[in-house]
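There's a structure below that I have some questions on.
Excluded from the complex is one protein chain; the other protein chains are retained at their positions.
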Amino acid sequence: MIQSQRRIRLAALARAIVVVFLATGVSAGSQASSRPEFLRTTSEAGQPGGRLIIAEATEPKTFNPVTVIDRPSRDVVRRMTGDLIHINRETQRTEPALAKSWTASRDGKTFTLRLRRGIKFSDGVPFDADDVVFSFQVYLDEKIDYPQRSFLFIHGKPLQVQKLGPYTVRFSFVSPYAAAERLFDSVAMLPRHLLEQPYKEGKLNQAWGLDTPPDKMAGLGPFRVKQVVPGQRIVLERNQYYWKIDSKGQKLPYLDELVFVSIPSRDAQVVRFQAGEVQVLESLTAENFLAMEPEQKARHYKLYDVGPGLEYNFLLFNLNRGLESKLPEIARKQTWFRDVRFRQAISYAIDRAAIVRLVYQGKGAPLATLVTPGEKLWLDSSIPIPEHSVAKARQLLQSAGFSWKADGALVDSGGKPVEFTILASASNAQRAQMATLIQQDLKSVGISVHAVTLEFRSMVQRITDSHDYEAAIMGLAGGDSDPNEALDTLSSSGSTHLWALDEKPPLQPWQAQVDELMQKQLITMNYPGRKKVFDQVQQIVAREQPAVFLASPHILVAAHEGLGNIRPAIIENYLLWNSDEIFWRTPAGKR
Amino acid sequence: MKPWRKLSLVTVLLVGIHLLALLAGFVAPYNYATQDRDHPYARPSRIHFVDCAGKFHLRPFIYETSLREGTLNNYIEDCSQLQPIEFFLRGEKYALAGLVPADLHLFGVPSPARIYLLGADGFGRDEFSRVLYGAQISLFAGLLAAVLALSMGLLVGGVAGAFGGWVDEAVMRTAEIFIAVPWFYLLLGVRAVLPLEMSPLSAFVLVVAVIGLLNWGSPARLVRGVILSGRERNFVQAARGFGAGRGYLLRRHLLPMSFSVALTQMALLVPRFILAEVMLSFLGLGIGEPFPSWGNMLADAQQFHVLTAYWWMLLPALAPVPVFVAYHALADRLQERLQSAN
Partner (left out) sequence: MIRYLLRRLGHAIFLLFGVSLLLFFLMQLAPGDFFSTARLSGSISPASIHALRTEYGLDKPLPVRYLRWLNSVGHGDFGYSFAYNMPASALLLPRARNTLLLTVPCLLISWIIAVPLGVLAASRRGGWLDRFYSGGTSALLGMHDLLLALLALLLALRTGAFPTGGMMSLDAAGGLWANWKDVLWHMALPAIVLIVGSLAPILRHVRSTMLEVLDSHYIRAAEGHGVGRLTLLFRHALPAAANPLISLFGLSMALLIAGSMLVEVVMSWPGMGPMVLEAILARDMFLVVGAVLLSTIFLIAGNFIADILLYVFDPRIRINA
């Protein structure tokens, strides 16, 4: 009876299907309904046991999957939680997770997700559609500090969630949404049985702190909390109810324990890794990477250069409006910054190859736009990287009405010398170094630049609040390889449209065009069409240079050589994304 | 007798160090900001007398270096590019002691080759030149902050010690607050409110002055302690008995008494403020690029990859040591002199 119902539903699905992933075991005989619908992975089968020690720059601060915002806490929480649809870090495409399959309606507005049956939270309580509905109720609630809420709003309207059955949930949007499946990635499914009460009492924001007893927390991730030693370490242990099995049918994860230790200094992280006290390092600077290379064999570790990541560094000029009365000096200089020829000239004057070589020790890629070579599916590779040409820069400056004095100093049409200040964050050595190189580069076209390093928050406050700056070097990184990640930076009203915040309506025709194209890609459902739209965006950005895009660093990681299934990726977490599959190859490597 | 002679020796050392800093432009072969992007992290140049062919040269020379194929900063000497070291040659322009324009350098090699006595940093800037130019900034910063802190300390501590009572109470409680509060908070604020057009040099001087003014707490406490115990001394008691006023006591007896303590403090403060600059660089409050200071050079050297791969970058970290030795020796001698005079 149950089986026939499923057949009918399956047949119905097949007609409306855009994507259907079937996990193994779904259609396997009559006992299937009582057997948990585990996900079977295709990776190399490993052996269970052992412990992995992971370095974090700061202490993880919370286990709360809703309010978590800082990187170390996220690293921990993501090991403890599961999502419905997951982005495979290796292929950069979506794949089934807690939802074993899904269908999209033809108009692209509704998604029906079918959940795995027989799955349990790490405390043994079953997971079903009620948990999903509860989770989204929480995430959409205005009173809850959920940092990614805006992703769940399309055109200002929230996503609607509806339970169709104990294992079926329907999501509806007000308009078609191209990257709908990607939106589910890393949205943790919450245990209703544990969090509903604090939610109703209005205490959810404070729930699951570091002092919460481990048995009061549960999730759908491969690990669960075992022990917290303040200031020293957080220990996660294997979740025996985890819903994945390997190709041999062994239950995942392999590792017994994950230990997160906080090591504030980068240098100390490297030293402790080399000493074997830490077994994976997720973010290495190029300099440390090179310094560690000679001892790889002797100290039994392996270094991985994963190639350019999603971080892009850029030089932005202050293009905010309305500074005339408040900051007249900056407003005066804005007449230079607003001239596209000036920005293009700066772009030609900057030696991006030198940045890659001297700042990233060759472990980086020069950029033409904010799309890095790491975004293989989306980069418009026909756009050339601006060459380093002082001659072209001078030509452009001349055509824009600038001229040179006898001593080589550049002056504008009013005879005022061209001087400005570039801000860089003191806590990011790479960007401070870029400022030093650019300072020297711009000297060659007669521009005198002050490089000022400021403590990060002071600098951000100037850029986003007071607008009291002339130019700055910033870096941003998307959390996913998808055009939507650029939405906030490129749209004139976006929150990280840093060079001109709250630019409503768009100042320039090309900005209006970018706005329009970015909205268009949002609802373009097929990949080639979407790619074409996004290529157009990149071409406009490369031509207009709203900011001068500089370079993108490679993702550099290191792991003990005895670890199996280490497959680093450029999307967070570079190394730990498949922590459920990582295993110790040699029993000797187990600790 | 003897302390005087020692004092002159120390004076010679101190004057020498400061003169070297003042004449940095002449002694340094290059400007501190000149980059050589083909030689990042260049090793210290080897000075040869015998060339690759085994021939002896009376004039020392270096070989130009070039990158080993496929590496980023692994250099090999090119035997075909012999560059003799010349003295008193013309090179980059500079202002001697910040005033007289000149282009004569003590030593160097014919351009475009470059000599790196202490190696180069990540931008290919000559570390030797940067140490010398950095001395100008660091010595000045140390002296300025120390003088400010000490003057404040002497004034406040002297007043507290001499007047005693509620004045003493109020001053000492305030001093305690100033010692306990971490001042970098204020510094974050100070740098953030300074106008951006301000040159990095003047911004730096301002920050240093603020540090100096904020650190009056400890010197004031020490001065006050000496004065308090001094008040109990027989001859001061006697003077008071003869009707000497507070101002007189302070001027004639109490302040001179605290000088030895103040000088020891000074000798400790100058080096301490030179080092405080490292912390400033760490917080992004140090002197801005491209200016060198011992603080930011040291901060540069304190990195794993530098210590393991580019050891010569650590050499500038030794630069403060002779300065510290000289300052401390000066303080010791002065103290001896004061004591023997008492």
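Note that the chains are named A and B in the order they appear, and that numbering of residues resets to 1 at the start of each chain.
Methods note: contacts are C-beta pairs under 8 Å (C-beta built on N, C-alpha and C of every residue); 3 or more make two chains touch, one makes a residue touch a chain.
All figures in this text were calculated on a predicted structure; none of them were measured in a lab.
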For this session: Quick one: jot down which shown chains the absent chain touches.
Result: A, B
Problem set entry | Contact residue for the chain not shown (choose from A:Q47, A:Q160 or A:N205) | A:N205
For this session: Can you work out which residue in A:R89, A:R462 or A:R530 touches the chain that's missing from view?
Result: A:R462
For this session: Return the single residue from A:Q160, A:S262 or A:S389 that touches the missing chain.
Result: A:S262
Exercise. Among B:T11, B:T34, B:S151 or B:Q302, which residue is in touch with the absent chain?
Worked result: B:Q302
Seminar exercise, completed: Where chain B meets the chain that is not shown, the residues are 2, 173-174, 176-177, 179-182, 184-186, 188-190, 192-193, 218, 221-222, 225-226, 229, 232, 260, 264, 268, 271-272, 275, 278, 298, 301-304, 307-308, 317-318, 320-321, 323-325, 327-329, 332, 335-336, 339-340, 342
Problem set entry | Missing-partner contacts on chain A, residue numbers | 51, 53, 58-59, 61-62, 64, 67, 69-70, 142, 145, 147-151, 205-206, 209-211, 229-233, 259, 261-265, 267-268, 271-272, 274-275, 277, 427, 455-458, 460-462, 464-466, 476, 485, 488-489, 494-496
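What we mean here is this: only the chains that are shown with their structure count from here on.
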Exercise. So, what's the distance in Å between the C-alpha centres of chain B and chain A?
Worked result: 44
For this session: Within their complex, state which residues of chain A touch chain B.
Result: 266-267, 270-271, 285, 287-288, 290-291, 329, 351, 354, 357-358, 361-362, 421, 423, 425-427, 432-433, 435-437, 439-440, 450-455, 458, 461-462, 468-470
Seminar exercise, completed: As the complex stands, chain B meets chain A at residues 33, 35, 37, 40, 72, 122-123, 188, 191-192, 196-197, 199-200, 203, 282-285, 288-290, 302-306, 308-309
